[in-house]
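I'd like to ask you about the structure that follows.
With one protein chain withheld, the remaining protein chains of the complex are depicted in position.
After this line comes chain A, so read on.
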Amino acid sequence: MNIDKDLLNKIAHLARLEFDESTAEEMMADMTKILTWVEKLNELDTDNVEPLTTMSHEVNVLREDEVKPHLSHERALKNAPKKDSDYFRVPKVLE
């Protein structure tokens, strides 16, 4: 799989990352190399194999739904880069 500039930009947008001129070349080269390497899996016939989607031995063991104290406002906001007394602050979304 060859990762060109267009595909790189598309994937980067989905991942909310960006690459400038100096880093884009290296990322394209690394991705192309690694994806070509993982395509080795195409040598295997997997037609009659079901995908393995969970590794847990027991599925969804849920605790009782009891009301308990949760993370306090103060603790939840403690690490925020920008906040006011009640909310996380982000740049304006709606004009």
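Basically, a residue touches a chain if its C-beta (ideal position, glycine included) is under 8 Å from a C-beta of that chain, and two chains touch if they have at least 3 such contacts; residues count from 1.
The rule we apply is simple: contacts and distances are computed from a predicted model.
Undergrad: Choose one: "Glutamyl-tRNA(Gln) amidotransferase subunit A", "Anti-sigma factor antagonist", "Succinyl-CoA--3-ketoacid-CoA transferase" or "NAD(P)/FAD-dependent oxidoreductase". The correct choice is the protein name in UniProt for the chain not shown.
TA: UniProt lists the chain left out of the view as "Glutamyl-tRNA(Gln) amidotransferase subunit A".
Undergrad: Residues on chain A that touch the omitted chain in the whole complex?
TA: These residues touch the chain not displayed: 1, 3, 8, 11-12, 14-19, 27, 30-31, 33-35, 37-44, 46, 49-58, 60-63, 71, 75-76, 78-82, 88, 90-93.
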